[in-house]
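A single protein chain has been omitted from the complex, and every remaining protein chain is retained in its original position.
After this line comes chain A, so read on.
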Amino acid sequence: MNTNDLLKAIENFVDTNKRERITRYESLKRLMKKLKIKQNLLKDTVKNETNKKCKKRLEEKIRVLKAQRKKGLKLLKELKSEI
């Protein structure tokens, strides 16, 4: 670890707000990953679903997931720029 990295690590540790932002960023990133996996799983399920009603519900779920992820990704970007 060079001096700059060390200083950054110390700064991150001392600045409570920054530390909070980092925790938030990491949690959100984890959540985004989970949502992505869920979305992909749903997409696979939709492909194999034959029941029209079920298919429609699954598609709706995907639509909601997309909206949530869109919102999450925007927040993630904002948080990253603040860190």
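We take it that contacts are C-beta pairs under 8 Å (C-beta built on N, C-alpha and C of every residue); 3 or more make two chains touch, one makes a residue touch a chain; residues count from 1.
One rule holds in what follows: contacts and distances are computed from a predicted model.
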item: Candidate names "ABC-2 type transport system permease protein", "TIGR02186 family protein", "Tripartite tricarboxylate transporter TctB family protein" or "Phosphate:Na+ symporter"; UniProt protein name, chain not shown; value: "Phosphate:Na+ symporter"
item: Selected from A:Lys43, A:Arg63 or A:Lys80 as touching the chain missing from the view; value: A:Arg63
item: Missing-chain contacts mapped onto chain A; value: 23-24, 26-28, 30-31, 34-35, 37-38, 41, 53, 57, 60-61, 63-64, 67-69, 71-72, 75
